[in-house]
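Sharing a structure, written as structure tokens. Questions coming.
All protein chains but one are shown at their positions in the complex.
Residue numbering begins at 1 within each chain, and the chains themselves are lettered A, B and C in the order written.
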Amino acid sequence: MARVSAKATSVAPPDSVDFDAIRKDFPIFNNSAQTLHYLDSAASSQKPDCVIDTIADCYRSHYGPVHRGLYPLAESASESYEKARQTLAQFINAPSSDEVVFTRSATEAINLIASGWAGPRLRAGDEIWLSQMEHHSNFLPWQRVCRDRGASLRVIPLDSSGQLNLEKAVGLFGSKTRLIAITQVSNVLGTINPLEAIINQASRHSIPVLVDAAQSVGHMPVDVQSLNCDFLVASAHKMCGPNGIGILYGKKERLMETEPLLLGGGMVDQVQSENSLWADIPARFEAGSPNLAGALGFAAAADYIQKIGRHQIEQREQDLAASAFEVLSGIDGVTIYGPDNSQKRSGILSFNIEGFHPHDIAQIAGERGVAIRAGHHCCQPLMQHLGISSTARASFSFYNNQEDITALESAILETKKILGA
Amino acid sequence: MARVSAKATSVAPPDSVDFDAIRKDFPIFNNSAQTLHYLDSAASSQKPDCVIDTIADCYRSHYGPVHRGLYPLAESASESYEKARQTLAQFINAPSSDEVVFTRSATEAINLIASGWAGPRLRAGDEIWLSQMEHHSNFLPWQRVCRDRGASLRVIPLDSSGQLNLEKAVGLFGSKTRLIAITQVSNVLGTINPLEAIINQASRHSIPVLVDAAQSVGHMPVDVQSLNCDFLVASAHKMCGPNGIGILYGKKERLMETEPLLLGGGMVDQVQSENSLWADIPARFEAGSPNLAGALGFAAAADYIQKIGRHQIEQREQDLAASAFEVLSGIDGVTIYGPDNSQKRSGILSFNIEGFHPHDIAQIAGERGVAIRAGHHCCQPLMQHLGISSTARASFSFYNNQEDITALESAILETKKILGA
Amino acid sequence: MDSVYRAVLLDHFHNPRNKGDLDAMDRVKRGSNPRCGDEIEVGIKTDKKVLESVKFRGRGCSICLASASIMSECTTGLTVRQAQDLIRQMLAWFDDTQADAPPVTTLAAFGAVRQHPARKKCVLLAWIALDEALA
Partner (left out) sequence: MDSVYRAVLLDHFHNPRNKGDLDAMDRVKRGSNPRCGDEIEVGIKTDKKVLESVKFRGRGCSICLASASIMSECTTGLTVRQAQDLIRQMLAWFDDTQADAPPVTTLAAFGAVRQHPARKKCVLLAWIALDEALA
């Protein structure tokens, strides 16, 4: 149906973006009593005014049910919902907006493909491959479907610097492989995986690839056509958008092969007593009343990010992470996981301090207005590989600045002072 | 864990509520150029300022990831998310807030129980019962699980006035019945089903009952303990709350028997290479980043409705529907489906006008600012029973008034004038 | 707002042309919109690749029935190729709600309907059935 023409990534990078001004778009930084050094954007990002206003405005002035009414409010609701889908399609450069499904989250999108696409076609002895750095959301659904179907879950190991060790992934492109599900950016290590190369090889062996773009799509240019992935998933809330909405992109032929996860209103053409006839894609996968305010907020976030420019965002976040890397490595006892500072990484840094528990680091930092995370970050398999149970993690967004890094440094030094022997 | 003490329905009805003042809480009625006669609340309700402000305020000043951080924003996010769960638990008088799961929608909640509870225990020859008036969301998931498991989907027929014909439901409480899934209020007919009696009998035969409360929970007192249902589902957006969030209530023992539908972050305690260990209920069913703004908006809506009083809302909506019933029955050629005006019904009225297609009625009404629905309302089985393919539907909320009914009447008369022979 | 109920449409709704029995037709195709239960059957009779007769029957809203009636008038007498072209143009005109001119002037009556995407299927049901009958 609706064709998308503009290329998402075709805008030439302007010379510079005023990120200090951009920080002012985020009301939370003006609304905190204490200066907020928010370094947990990998968990969920903060929201700019334009996204918040879009949502409030939807409910205040335009709210109506989507796809179901003939009166003006309902018609404009349907239209703006579909326009939001087009915006997201453009954002990832999907050939058609029919290939973009609104889901509840990246997690739901992965579960949908695991149970609706992989489930019916996996046979005993088949293999699904993923990597040792996957988030539980891109691990557990595959674990379940493999167990249920008698298939094997295979794991691409990592090398010591947190990169995929493809050489050790024997059979990855073998004849038993039915799907490769892999993250574009690690939410713990910040590693950026060489997906082009992997998908290139996979496609020569006709192996579909699902890309978990939860940590990438708001942080670097992502183009499903140049990636040539079969599926891609992401969540709005990690890219300045609202809670409770995400997308699944799938090549049309793949989506046509996929059974819906949720059945219900809006996804069916004809209900018959024995069997029922599903609606076309993407409606088939959107059972229940569509999330209008979520879709509009998500599209507003995509527009906002697109306006800043993902090249610019990528550069900014890499600069911040590189600077933080340098500061942290200067502190005695600090171990940073993942790629070293000579390699490209995203704005995510995980670390530990010898003799100190990540909980204590995060708590003391929190008391000082520095919001970092401590835990396994929903990556227990990765923790097992690293031989640790948790890390502290600082994750940078383009709205962060050098002061946030200084505050992080002080918090770590403070931790050492308070808890040091 | 968190026990809920206050009874949801214990507030004594005050003598009168100023519904004209209450209408002013809904900004959309001030923000439309044309007077908006919104009679489509059964599809999705409009939102009061307090709900919109709660959501915007969450993103502006309090936003943080739920259940995952140790810094103040994250801690208060977790706390307010759990407080919202408690509010919803109180709203339906659940014994414990652990028995309330946040889902994406009523639809997801039903799918979760169909695939996670019914799926693993249905055997060939078993039966699941529902009624002829169910919404597709409470029909299709059962159809699929029955087909997959070789079980039978059985349907309680309706009598001519759109009431359940329990006498004709032979075997409903029989030994093959594994579950009864039934709506409390029909979204087409406005029928209020006698759930107490059904559940009473079902429980004597140890048959669990799932209640679809999508059309009831915001419109009348609903108390899961006095109902004694095993499961209950609802969506926020039909009760003045935001898009994209709903609840599943389940008795603790039932939830403990339920396999999660979505796997991923936050719902697992320990990931192991073969099998994984789920977290406790309700977290087990909430894979992925929790929907903080949605939960807070949902709780704000519940508080708002609770403050008006559900007895009062019920009375108001019944009065509006009764008045509309009278006006419509006075129009030549109008057929109203469902209970007649001597019976209790909710604020939902479906009708047809002889010789006119519901599309045309809804379109002409829409052009005059009267928002009604035309179609099968996701109830094709019911349409088959009625021997029609669609109806026009006006659904009333407490924010409607007599002028809306007058406008509806004029729109119908206008339709007859424009399209009449 | 522009009402969709133009006089031309109402005339065709009240006095449908070429509506009735399809027994004598060469080919009959059915179009249905499960979402609203509308069903239109379109029948054609061709003579040397010319549409000698286009008829329909079925149930639907006023827009749907008027569209079938107008279509039958517009296409009777066209060659199969011409009719197929007209159908293409009609579909394209509905897809591009910005474009001004209708493929043929009698179709201008549908101008306002194009602003209501939910009614698109009502208008096009008969056209798509005809397209299939011509295929």
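The definition used in the following text is that contacts are C-beta pairs under 8 Å (C-beta built on N, C-alpha and C of every residue); 3 or more make two chains touch, one makes a residue touch a chain.
Note that this is a predicted model, so its numbers are computed, not measured.
**Student:** Considering the complete complex, which visible chains touch the unshown chain?
**Tutor:** Per the contact definition above, the missing chain touches A, B.
**Student:** For the chain that's not shown, point to the residue among A:121, A:168, A:307 or A:359 touching it.
**Tutor:** Within the whole complex, the residue contacting the unshown chain is A:359.
**Student:** Of A:299, A:365 or A:383, which sits in contact with the chain we cannot see?
**Tutor:** A:383
**Student:** Write the list of chain A residues that the hidden chain touches.
**Tutor:** That gives, for chain A, the contact residues 357-360, 363-364, 367, 374-376, 383, 388-390, 418-419, 421.
**Student:** Mind pulling the chain B residues that touch the left-out chain?
**Tutor:** 69-70, 72, 74-75, 78-79, 269-270, 277
Basically, only the chains that are shown with their structure count from here on.
**Student:** In graph terms, nodes being chains and edges touches, is this line, ring, star, complete or other?
**Tutor:** complete
**Student:** If you average the CA coordinates per chain, which chain's centre is most distant from that of chain C?
**Tutor:** A
**Student:** Whole-Å distance, chain A centre to chain B centre, using C-alpha means?
**Tutor:** 31
**Student:** Provide the C-alpha centroid distance between chain A and chain C, rounded to the nearest whole angstrom.
**Tutor:** Here chain A and chain C have centroids separated by 46 Å.
**Student:** Identify all positions of chain A at which a residue touches two or more other chains, and write them in rising order.
**Tutor:** Within chain A, the residues that touch at least two other chains are 69-70, 72, 74-75, 270.
**Student:** Counting only residues that touch at least 2 other chains, which ones in chain C make the list?
**Tutor:** 1, 35, 116, 119
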